[in-house]
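In this view, the complex is presented without one of its protein chains, the others remaining in place.
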Amino acid sequence: MSSTIIPFGPQHPVLPEPLHIRLVMEDEKIVEAIPAIGYVHRGLEKLTETKDFTQNVYIVERVCGICSVMHAMAYCQGIEELMNIVVPDRAKFLRVIWAELHRIHSHLLWLGLLADAFGFESLFMQVWRDREKVMDIMEETAGARVVISANAIGGTRRDLSKEQMVKINLTIDEIKHDLEQVESVFLNNYTVKHRLVGRGILTKADAIELCAVGPMARASGISMDLRTTGYSAYGQLDFEPVLHNDGDNYARTYVRLKEIYQSIDLIKQAISKIPEGEHLVPVKGMPPKGEVISRVEQPRGEVLYYLRANGTKNLERLRLRTPTFANIPSLMKMLPGSQLSDVPLLILTIDPCISCTER
Amino acid sequence: MFKMMGNIFKNLVSKPATRLYPFEKREPFKNTRGQIAGCDIDKCIFCGICQRKCPADAIVVNKEEKSWEIDQFRCVICNACVEACPKKCIISSETHKTPQYKKDKLKIVQTEKITESTGKITT
Partner (left out) sequence: MIENLEGIAIDQLLAETQKCKYEGYRFITATCADNGDETIDIIYHFDKDYVMKNYRVTFNKGEAVPSISKIFLCAVLVENEIKELFGVNVTDIAIDYGGHMLLSEEELDSPMLRRQITVEKRGGK
């Protein structure tokens, strides 16, 4: 029984971003795993201290490409609370529609990467073809495909017309129809289940102790979804968090797949309930002295923004903690006991977004 | 195993989902943010608001020489300048910028009012 140390290096075909894990192994079974980050540190928190509080929206959106709308939403909600700005109702519903579209595209991207990780390339291409329809909606309604810059302090920059809302409804019906055909492959196929069921188990007690957030916690049985607190327009929509009790890879796939259906339902509810009104309120003055915390549910979990202002046009401190930052320590409990060939798949099921982690 | 068969047959008989890119290009949607193509120099009053609002520090406005310059490779195409301009003279176009060999800046200088023409000097 000899132990070898293998670096699961920063470059790996399965990872979308660089992450380094040091695996201590004994003959194909992993005994210990230590993660290390720091390959894409850009120093964005320091950059926000030198720019205006209105220019910071554009910087904060570019922390991550996949969850960019929710970053801007959390920042704008924080500044609006500091300056006591009341956002019109129509703007709140518009923000919810764009946020849920982003959640659909993020989960579809993850499902495609998962299928690619165990070699099922045609399934990966089917899922990404549906993702293209969501990107086309974003380009048509907000002006860009990935970083859409739709949020501004005081509301949203653009409005949605009636024809656009009808088109959104038709497109998400098509996505739902396509997804129903692909769902049975993810959940009931014999070879796929062999790689997912029973691997990488994170028990409920471990998830509570390591403070996991997002779909990882919901797949281990903890009912935690920040959208139920009712920020923005979520208080007027009804839904329930999707849960599963097993805590293995299959549970996490199940939770993310069912969340796509939940987002489709939320968009339909929001489009039917949206009130008339304006979409932007003008903002005057500087943020007064004070601190505020705002939290939003991103596709990967809960993000926390801490803002401290001192009466000038620059913020004194902006701190953001993204959900992958909280999910990486769970790797230290999930990896020991599994085989080396399962490691890429396990790391992908936490949905790593490393550029968010080390802004 | 046979659940994907319906999908497979549909894919075999329908046309491909991709397009042959350099030969067929897609029309961009309306109001897409492609690039900042320049500004209408006759209307510009050189107030400098666009320079202050730009998050990437890509615009330089010079009131004495009456010139407006943008570094299109620093621009993140957020259109904050287009919304902030009081005379609405910054032009945003829908097609993206093609790759170039050198990083030139786009500089527009206002000539004397008699001839009413814009001189475009790229340095």
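Every chain is named by a letter (A and B) in the order it is written, and numbering of its residues begins at 1.
In the analysis below, contacts are C-beta pairs under 8 Å (C-beta built on N, C-alpha and C of every residue); 3 or more make two chains touch, one makes a residue touch a chain.
Remember, it's a predicted structure, so these values are computed and weren't measured experimentally.
Participant: What chains on display are touched by the one that is not shown?
Facilitator: A
Participant: Touch as defined at the start, partner being the missing chain; which of A:37, A:97, A:142 or A:160 qualifies?
Facilitator: That would be A:37, which touches the missing chain.
Participant: In the full complex, which of A:6, A:31, A:166 or A:211 touches the chain missing from this view?
Facilitator: Touching the chain that is not displayed is residue A:211.
Participant: Touching the missing chain, which residues of chain A?
Facilitator: Within chain A, the residues touching the omitted chain are 34, 36-38, 41, 43, 45-46, 81-82, 208-211, 226, 228-229, 290-293, 302, 304, 306, 308, 316-317, 319, 321, 325-326, 328-329, 332, 358.
The definition used in the following text is that only the chains that are shown with their structure count from here on.
Participant: In whole angstrom, how far does the Cα centroid of chain A sit from the Cα centroid of chain B?
Facilitator: Taking the average C-alpha coordinate of chain A and of chain B, the gap between them is 29 Å.
Participant: Could you pull out which chain A residues touch chain B in their complex?
Facilitator: The contact residues of chain A facing chain B are 51, 54-56, 58-59, 62, 126, 129, 132, 136, 139-140, 143-144, 149, 157, 181-182, 184-185, 188-190.
Participant: Give the list of chain B residues in touch with chain A in this complex.
Facilitator: On the chain B side, the touching residues are 1, 3-4, 6-7, 17, 28-33, 53-56, 76-80, 83.
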